[in-house]
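Notes for the one structure printed next.
For this view, one protein chain was removed and the others were kept in their places.
Order of writing sets the chain letters: A, B, C and D. Residues in each chain are counted from 1.
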Amino acid sequence: MSTTELVLRLALTAAAALIATGLYGALSQQSVVMIMMGLELVVNGLLLAAGAFWWAGGAPVVASVLIVVLVTVMAVEMAMGFAVALALYRARQVDLTDDAAELAG
Amino acid sequence: MTALVAVVGALGAVAVVTGLLVFTVNSMARATFLLLASFVAVGAVLIGFGLGYLGTVVILMMTIEMMIMVVFMVMLMMNPAGLMPMTMVHNRRGSWAIALVVFGLLTTGVWLVPFPTPGPAAVGDPTLALGDALMGGQMLTMMTLGLALLATIVGTVAVAVSRR
Amino acid sequence: MTLLLALLLAVPVLAGLVLLAAFPRATGAPVVAAGGVAAVVTSVLAVELATARPVVGVPVFVVPLVPGITFTYAVDGLGAVLAVTVAVVGALVLLAAAGEERLRRGRFVGAVLVFLGAMLATVTAATLPALLAPWEVMGAASWALIAFDRRDPAVGPAAGRAFLTTRSADVGLYVATGAALAAGVPGLAFAELAAADPAWTSLIAAGLVVAALGKSAQLPFSGWLSGAMIGPSPVSALLHSATMVAAGAVLLLRSAPLLATTGWAATTVAWAGALTAVVLGLVACCQRDLKQLLAASTCSQVGLMVLGAGVGASAGAAGLLVAHAAVKALLFLAAGGWLAVLRTRALPALRGAARRHPAVGVPFTVGAVALAGVPPLSLWWTKDAVLTGIPFGEGGLAVAALLATVLSAVSATRAAWFVWRPVRSPSIRRGAEQPGRARRHVPVAITAALAVLAVPAAAVGAVGVAVGLVPGADPGELLTTGVVVLFAAAATWALHSRPVRLRSSLWGRAAARVRGWLGLEALTGPVVGTPVLALAGLLDRADAALGAAVPRAAATVPVLARGVERHGERRIAAAVDRFATGVRRLGDLARRPQTGRQHQYYAQGVIAIGVLAAVAVVVVSAGVR
Amino acid sequence: MTADVLTLAPEALVALGAVLGLAVGTWLPPGREGAVRGLGVLFAVAAAVVAVVGPRGPAFDGTYLVDTATTVVRVVVAGAVVVTLVLAGDRPDVSGGPRLTSGGSGGPRLTGDEAEPTTARVDTAFAVLLQLSAVGAMLLGGATDLLLLAAAVLLAGLPLAALAGLGRDGRATEAALKYFLSSALFGLLALTGTTLLLGLAGATAYPALAGLTGPAPAVGMILVLAGLLMAAGAVPAHFWVPDAVDGTSPVTGAVLTTTAKIGALVAVWRLALAVPAVPTPLLVAILAVASMTLGNLAAFAQTSLRRLLAYSTVSQVGYLLVPVALARDTGLALPTLLGYLAAYTVTNLAVFAVLAARPHALEIGEQRGLARRHPGLAVALAVGLLGLVGTPPTIVFAGKLGVLTAALDGGAAWLGVVVVVNSIASLVYYLRWIAPVFSAGDPVLRDPVAPRARVVALGLAVLSVVGSVALVLVPTL
Partner (left out) sequence: MLTAMWVAPLVVALLLVPVTRREVLLGAWTALALLEVVLAALAWSGVGAPGYAHEVAVPWIPAFGVGYHVGLDGLSAPLVAMTALVFLAVALYSMRGDPAQDGDTDPRRTRGYVLLFLGLEAVSIGLFVALDLVLFFVFFDVSIVLMYFVIAGWGSGARARSALQFFLYTFIGSLVMLLGFLSLAVAAPRPTFDIPTLAALDPLAGRGVAGVLTVAAIGIGLAIKTPVWPVHTWLPPAHTDAPAAGSAVLAAVLLKMGTYGFVRIALPLLPGPWRSVALVAVVLGVVSVLWGALVALAQRDLKRMVAYTSVNHMGYVLLAVGAAGFLTAGPEARGLAVTGATVQMVSHGLITGALFLLAGVLRERGGTSEIAAWSGVAGPMPRFSWTFAVAAFASLGLPGLSGFVAEFSILAGSLPAVPVAAAVAALGLAVTAALFVRALQSMLLGDRHLPRAAERVPPRTGAFRRPASPDLRITQTAAVGLLLAASLAIGLAPGLVTATIAPAAATVVDLVSR
């Protein structure tokens, strides 16, 4: 295994760990904001993975474009998440998803 | 090269550990800062990979974003400073199981799948190449993202603005 | 000539239909006149056809049914004679009917005309479909005629039974037609039946025989005829003389060659005829009701014709048919005349009727004597022509025929004896002596018809033999039957005048049983009606269960389940219930993931995507595309 | 570059409509923003026209492809935008009840919690967000590059979350939250897939992906699909559909279940063809069966019409995925998919329009006697629902016929049987709705009807019948 490969796989492993952690957060947290943080962590992992792919040379430019996309997505979703959380708080005085479970069935 | 291995390993570990800590601390403010730390670590790795511009962007953006988040939480959320410790989690066991399975699968994939590794791309300035791509082939993607940003602005304002 | 034939068939039918459809409630002279004109025209046409036939050949009238198969009508020898008989008897019956107030209706006259038309078509039919069509029409028309007195609650069942019995037997005709088609009979013509593919002849013959026996009220179908007596007397006269009952005999006469080729049909037919002749002859002897006596006697006489058809004595049987037509029409009309005046048809109540109304009594006596077979009146000649046809080896048949002859002599004499007794009947006396009530006369129309009919009733046999239409019988045989009949008649007369009282109650019960037509009519109930109705009811319930059992959609399943439960089908109900519950549970199951909790949506979505990814990995690794 | 922009003219027109609308809407007094919708309609119609007559072919270095499929998506999406904008005209404030109910004291109850006047320019926001989402849907339909696809998923989905949240009562906000969280997670899954495929292939353009083999690309493909399934509202990313549709007004429900779906399904079709070594068709077939069955079963016991319709759309996506699953096996797949998409859009919008016409009657029991009071609306509803069943002469019948033909022609008769069985099952709940409509209802003194919605419903019903005749005009695809 070449060093390049080793670095790539190490970085990807870290990315996988970040993604899994983020997933855990998204699945387990009740607060909307905390869920958002989990999702951010997933993006974080993806950033790491994309950077690693860029560095490994398999995906020269697109990987950096992907990073730009990821950063934008992160910002956009964060903003929208805050807006929705705010609206929810205003409408129901809650910020927990479990309290917003009127619609079901 | 070996140094890079160490740096990536170390910073990666930092990112993961801080990321994990995000969901274990009691205070949301603390969680926010831990998340920021995780992002900074990844940004540093990106810089280490030679993507100086993008790494910096990530770090700066996240810093700002986390600041906003803190403000937001102070404004609205219960228990922002961890004054009244309480866990707001559900289905922790299931979430752990899912997360661990996902991690296991992804890691297995990472170490088994033959990724193409022609080596570090040394052609020119990566920032310049990025700019070329953004103004060339991926221009439509960027325009789409621009529209998405517009939509976000309109949407967040429409949703979040005071009703009266 | 084809035009004449077409007219012969069309005039009565169309006139009848017009009367039926347009003037069902019209009454009085116009109706009678219309009917009379139609009937007379028909008769003239028939006579014209019959006389012209030898000169110009067989006139044929064709109506296409489907390409290759036609309704073909032709006037051959038999057809000519029968057509004239039918037309003339029909005209006279109409004439007689005009004598009764309630029968002067468009509905009645129309139905009679349609009926006549159908019979004319039956006797001139040259192909099976051509026969089948009028055959069925006749059945329906008879229903309408028997049920004429629609207020009477008894007419419905009687008419229905008559129609249904004959119709059931008609199924045979359908089968025969189909079999003839299968056998490749060209054009389904009668003339070609005997030459049909032998594989199918038996089926054809069986079908024809069943149909004919049913229509002719032969055993075991005789029952309906008794009930049919509830119809107006002119209707009975029509049914029993030249039409309806005779149609079966005509059919058998036409198909005699076929019957002969099968090897069994002819014998069967002959025996059926003989048996009917004897049994119904016996029934006739025991009757106390004049019309029932005449009806049973008709069966018996037609049995002789059927016997003739079976043994191949076609000409004799045809002669008997014609003669019997005249005689029976005469007798029934006379009975109807008395019924109209005296309001009874019970023999004991008719004592002295002939003396009181000699204008009816005399022709009646001529008819009765002829029916008895007394020489030299018509039935003597013709019956003997049939008897002569019985092959030498068939002793049983000969004995039966002779017995039937004797029995018919007995029953005819019995009828004559009653009507000529001195007036002792309280009803007649009462009717005569009731103050303030004018003595009732038999309508002139009936008297006139009787007078006309008396001539052929007496003479047609001799004339027929003379012109060669009826084969002359062996003189010795003629003599024998003549003597036997005279003896039997005399004995009957004597026995009636000085009745022998038998002490045994068994005899009385037996007589009552025979008088009731051996329960044949009642038998149709338990033997056919009840089982069919029971089956129908059973199937109805089964049908309801079927409707309930086939699973409906989930929404209606509970309702359905209750319905099935009502039918006591627990197991089906349980199954349907399970199905309904199952579907409902599936629906609930499908909604269970929709908990409303976002984190559970997340978990489910991630797991599903993960499973899908695993499936994809497995599939790819396994090399499936 | 000019040529590229020309090729993208329809998208550009709709986006321009959104931007102009935003600008104009800012200057208009709140609550009187009809001009924004008018502008949107104008630009959408223009976009549809340009889409039909405009140039075709690849654009932007092959990240985008304009072919028949893209054209159909553009036209249908533009049409849907027009229809929903017209429908929205009945509702001055998406959060409150319709204008016509404001005066009646004994009138029907309001859907929203309250209907006070507002300073927010909700109408403008609605129109702008709708158009931006439509641009995203169009881009989804034509994207041939994973990065563009990811961006388009974002653009198509994100505005809808805001759209759902415009109601801003408790239910609407919950709907927005659920939609948003779903779209965020599944969007990230799609990005994960994109990253993985990028790492494997070194590129994101579809032609570059064609050579991928092995299990890893399959996982990447599933992850990318996850994002598209979310946009389309298919199992297992369907959870937001019932809750979001049930929580918002019928007009918003119509938007949520229409625009993004059109682009997403065509995108799935493109993906299915992109990597031959990945058994995408099989996976899509599984998803199709799951979607239609789950949607139909879950719709059985619903009493809320919006929820019922939402599940019905889940099952419809299942039918729509069938031709996608057969994309590699039969040439009939694409025409079927496009035809069914168009037919589904018309019919689905028609039914939602009927709901929108009487926003106070959104429970099944409240439909009693509709035929007596508003026969036209009842007929439109019957046509729409029977259309969703797939009964002739509605245009969905042609779609379903195509689905079945494609299934048999593609050698997947079992899929055809599943479709038929599901259609039969779906009859139960559609008829459960139709039956009360045509029964004698309680006398209701006032039963106001939103005028535009009624016209739209009738128009779409007619279109859904006449459309099947107009198939003559469709050239051989």
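Here, a contact is a pair of C-beta atoms (placed from the backbone, for glycine too) under 8 Å apart; a residue touches a chain by one contact, two chains touch by 3 or more.
Just so you know, these numbers come straight off a predicted model, no measurement behind them.
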| item | value |
| --- | --- |
| Visible chains that the absent chain touches, using the contact criterion stated earlier | C, D |
| Hidden partner chain, touching residue among C:Val40, C:Ala133, C:Ala511 or C:Ala614 | C:Ala133 |
| Contacting the left-out chain in the complete assembly, out of C:Val171, C:Val444 or C:Val611 | C:Val171 |
| Interface with the undisplayed chain - residues on subunit C | 20-21, 24-25, 63-69, 129, 132-137, 140, 143-144, 147, 150-151, 153, 155-157, 159-160, 163-164, 167-168, 170-171, 174-175, 177-182, 184, 203, 532-533, 535-537, 539-540, 543, 546-548, 550, 552-553, 555-556, 559 |
| Touch residues of subunit D, complete complex, unshown partner | 332, 335, 371-372, 375, 382, 386, 391-393, 397-398, 401-402, 404-405, 408-409, 413, 416-417, 420, 423-424, 427, 431, 435, 438-439, 468, 471-472, 474, 476-477 |
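One rule holds for everything that comes next: only the chains that are shown with their structure count from here on.
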| item | value |
| --- | --- |
| Where subunit C touches two or more other chains, by residue | 591, 594, 596-599, 602-603, 606, 613 |
| Subunit B, residues touching no fewer than two other chains | 90-91, 94-95, 98, 102, 115-116, 138, 141-142, 145, 148, 152, 155-157, 159, 163 |
| In the complex with subunit D, residue positions of subunit C that touch it | 553-555, 583-584, 586-591, 593-594, 596, 598, 601-602, 604-606, 608-609, 612-613, 615-617, 619-621, 624-625 |
| Of subunit D, residues touching subunit C in the complex | 177-178, 181-182, 185-186, 189, 214-215, 218-219, 221-223, 226, 235-237, 239-240, 242-243, 277-279, 282-283, 286-287, 293-294, 297-298, 300-301, 424-425, 427-428, 431-432 |
| In the complex, subunit D residues that touch subunit A | 147, 150-151, 154, 158, 161-162, 165, 168-178, 180-181, 184-185, 187-188, 191-192, 194-195, 198-204, 242-244, 246-247, 302, 307 |
